[in-house]
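This view holds just a subset of the chains, kept in their places.
To keep things simple, chains are lettered A, B, C and D as they appear, and every chain counts its residues starting from 1.
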Amino acid sequence: MLSLFLRDTRLGLRAGGGMLVGILFFLAIIAVVPFGVGPDLKLLGRIGPAMLWIGALLATLLGLDRLFQADRDDGSLDLLVMASERYMLALTVLVKCLAHWTTSVLPLVVASPLLGLFMNMQPSAIGATTLTLLVGTPAITLIGAVGAAVAVALPRGGLLVSVIILPLTIPVLIFGVSAAYGAVEDPAPFVAPFLILIAITLFFTVIGPLAAAAALKSSAD
Amino acid sequence: MMTHTGFVLASYGASIIVLVALVAWILIDQRTQRRALQELETRGVRRRSEARTENAS
Amino acid sequence: MSEAVSKAGRWIDLANPTRFINFAGIVLPWLAGITLLVLAAGLWMSFQAPDDYQQGSTVKIMFIHVPFAWLSMMCYTIMSISAIGTLVWRHPLADVSAKAAAPIGAAFTALALITGSLWGKPMWGTWWVWDARLTSVFVLFLMYLGIIALTRAMDDPAKSTKATAILTLVGFINIPIIKFSVDWWNTLHQPASVIRMGGPTIHPSLLWPLLVMAIGFTLLFFTLHMMAMRNEIWRRRVVAMRRIAARSAERRGTQ
Amino acid sequence: MRLVAENLAGGRGGEILFSGLNFALSGTEALMITGPNGAGKSTLLRIIAGLLEKTEGHIRLDGAPAGFENVDAACHYLGHLNAMKPVLTVEENLRFWQLFHGIAHITVAEALERVQLGDIGHLPFAYLSTGQKRRASIARLLISYRPVWLLDEPTAGLDKTSEEQFAGLMRDHLKGGGIVIAATHLPLGLDNPQELVMGGNGHVRTRRWEARS
């Protein structure tokens, strides 16, 4: 399994622009949101966490549709499915998700403190947002994997994957953002939504790969 | 302030338009499928399960 | 496999597609007739109904808004039950039912949104707010469209069946959220006044037309659903027969 | 070890392509599937590999070596596609499959040697010629052990020499007690394989292979 992880990260780094595009999204948000909010630095700081979360959500979607499609196009998917006796297919899916997350989402999480500075966020808000991103984005990848597996039978699932999964990612976004705010604003709690976020991620760590594996099994033809 | 007839009419109108479109779409679809079935049957194509169901019923 | 068939044979016989089509052929004219009658009565009653002392004539919107809102949820519930039928019993009609219901449900949801917006402008002063009720209905609309897109995207229905069923079931969480959003979060929207514990709180002069309209639209839904299911069965037959035609033709070609 | 298929039926898109198929192969035996384009050869192979649902029937492996009880797990599948990533080098690709499949047999370098790609392992897979690509995929069969090889037109694109070498590899595998099932339009140079002729109209017939023109 480690070999699969290594292969996929290597592919992600060598060929894909996933990492880059994620950061591009952050750049775009920083470049564009201040226009709307105006020179009001306080307001900017306030909506900062939400903006970072939205950017991360959108960036995660990019390239997710090719998660299995690429393997299907060159025939690897057949072999991965056939190996399900040795490794549960769900485990294979999980490892692939992990590789995708490491190459295209992790850089973005790492970059988020810097962006927080640009958005004039308080240090505590920056820390909280980074933490929630770290904990929450895997859930998005895992939900996306289900969409990608469903759409793999389509030659170019692109938009469809995003459309299917966006409504399902909304809870992650809600709890991620509210935890990030909870760390800054006094009445709002931090721990409760953060724990829920962890719970969501854990839930999808189990359910996502299982559902995706089922979809992949039935898609092979 | 109490009369908002425009809004009432607009909502009834919108409902009628959408529902009529829905019904029309279903009817058109129905005609298309019926025609296609008839055309195939006149060409002598049969479903594989057809023989079976005919025997059964 | 064959034992399963013989055991479940009776069930499948009762609901096999050919039977269904025969059944629909008999029932549909009656159903459609009754639907028209009830809807006409409902419309007449709603125009007779008095204006509300708070909401003025806009209360007439209620007679369509509320049934549409209810039906949007009911239709999704039916699709979820069908999804269970697909996953557990692998019944072919269950898939047909879910696929046929989706566009109808989307239409009703769109109408609930439109009429709600048209009611919101005079009552709340805005077309749209992002409160829990409205947002969850909007998400329901997106779910419908997503399901439609998924079922249309694959030309081989067998491929999308399971996936669509799973997606439908996952999306079902949204239904209780819609229903109880007014109780869980404070929103601009009316709390439940008809279907609630402790009986309706709405004045009978408004309640009766509302109920008749609701029944009428429910009947309309079932009529359309049955027609759409029949279309879907026919469509699948046409596809299957086209394939067979192509295959036999090719065989003639190669030999 | 015996691979047994009983009353197998399979199809595509709801339509049956073949049915009532029976065959039994013991270790050291090979089966060649022949027939016109579109007869269902690839479909049959994918069904054996567990990649497609069978419409009817059973496939089982009797007396399989430990760890290979399940048919899918006992099979190497070489399809039309090579299952290699163009950006990775040949060696990286093969090493990945070796680690992933487990049960290492011979080393990657040795396998490359056997398919005459000894000095090409460091090139990205995209840089190989068609025949070289196919040979690299054949090397994948050698680096991890599996008793059953499922081959879909394995020699497409190979030159005469490589074809003979590949026949040698298959013979070695058979000698070691393995089973080979190959769908092909070309003679594969095996000694005395069973042949399964798929008619393209649901007819299937088994016979011994005789050298054809």
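Basically, contacts are C-beta pairs under 8 Å (C-beta built on N, C-alpha and C of every residue); 3 or more make two chains touch, one makes a residue touch a chain.
Note that this is a predicted model, so its numbers are computed, not measured.
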Displayed chains are single representatives; whole-complex counts: A x2, B x1, C x1, D x2
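Throughout what follows, only the chains that are shown with their structure count from here on.
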Chain located farthest away, centre of subunit C as origin (C-alpha): D
Higher-contact pair (C-beta pairs counted), C-D versus A-D: A-D
Computed distance of Cα centres, subunit D from subunit A, in Å: 38
Approximate Å spacing (C-alpha centroids) for the pair subunit B, subunit D: 49
For subunit C, residues contacting two or more additional chains: 240, 244
Shared-contact residues (touching 2 or more other chains) in subunit A: 221
Pairs of chains in contact (touch as defined earlier), listed by label: A-C, A-D, B-C, C-D
Residues on subunit C engaged by subunit B in the complex (per definition of touch): 13, 16, 18, 51, 56-58, 60-61, 64-65, 68, 103-104, 107, 110-111, 114-115, 118-119, 121-122, 220, 224, 227-228, 230-231, 234-235, 237-238, 240-242, 244-245
Residue ranges of subunit C in contact with subunit D within the complex: 1, 156, 158, 240, 243-244, 247, 250-251, 254-255
Subunit A-facing residues of subunit C, complex: 139, 142-143, 145-146, 149-150, 153-154, 159-160, 162-163, 166-167, 170-171
